[in-house]
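As you look at this complex, bear in mind that one protein chain is not there, while each of the others sits in place.
Chain naming follows the written order as A and B, and within any one chain the residues start at number 1.
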């Protein structure tokens, strides 16, 4: 048993996998932050979608008026969905890339640029910054994931 | 070949990874169930979004009236999206946590509470239960994921 455990913890002792674990956790925590920002805007803008969420504002019409969309809430939600669309591919392709035996330096470069691009994307979306800020930060993260996918397919291809 | 296979199946012989595999599969199956519930409400409420889905109801205006939103369908869809937003972080952070060498007892505690919280969240959303049922069940799952992320970062941090 303890021999097995040792083998498994060796996985996490590998630097590339540790880097993957670090940056994946960072971007997933950043994505989770979007839920809190959505909740913050829903409460401060009083803009809810579920009737049961407005029950504390009273009954009938007085509560019903808070069942509405708000531009700030919708903006955060779009940022959140964009995170899902881009971080899910990073999660899967990044793990396979980390297992494909890349150089530590190259792997760190990929992970750091991806995390930086997604953090920049969030600022560009939420402030919002004028385009092409958001478009460019999205494209950088996309390109990093494509580059890792290329390495995975050239290393592991088995159709 | 058989030597390699043996090594790999040892991964799944590790109790923490088996627990991760079990609870991850359970929450992903629960998330997949949301698709079936959406389809059930779309059909029983006759509320579709794609014109080709209403073709069996006839042509022209008679079919067009079924291209509409329904509160029950939208509710399940919100629950499904909330699952995606919360189960994706669990998928990634949970795997890294399982590889970071936690105690079996502590790991089981995390996985069980997360799965329980997400199942409770679904009931709270779909019945629906009065708040703060849904909010609390969401927060418990969120806190479990944060706790696992903390363990991953303190064990594996490599920036």
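In the analysis below, contacts are C-beta pairs under 8 Å (C-beta built on N, C-alpha and C of every residue); 3 or more make two chains touch, one makes a residue touch a chain.
Bear in mind that the values here come from a model prediction, so they are computed numbers and not experimental data.
Trainee: Touching the absent chain in the whole complex: find that residue among A:29, A:63, A:84 or A:109.
Mentor: A:84
Trainee: At which residues does chain A meet the chain that is not included here?
Mentor: Listed in rising order, the touching residues are 7, 10-11, 13-14, 16-17, 75, 78, 81, 84-86, 88-89, 91-93, 95-96, 99-101, 128-131, 134, 138, 142, 145-146, 149, 152-153, 155-159.
Trainee: Touching the missing chain, which residues of chain B?
Mentor: 4-5, 7-9, 11-12, 15, 17-19, 21-22, 24-25, 28-29, 31-32, 34-35, 49-50, 52-53, 55-56, 80-81, 84, 87-88, 91, 95
Just so it is clear, only the chains that are shown with their structure count from here on.
Trainee: If you average the CA atoms of chain A and of chain B, how many Å lie between those two points?
Mentor: One centre to the other, that is 16 Å.
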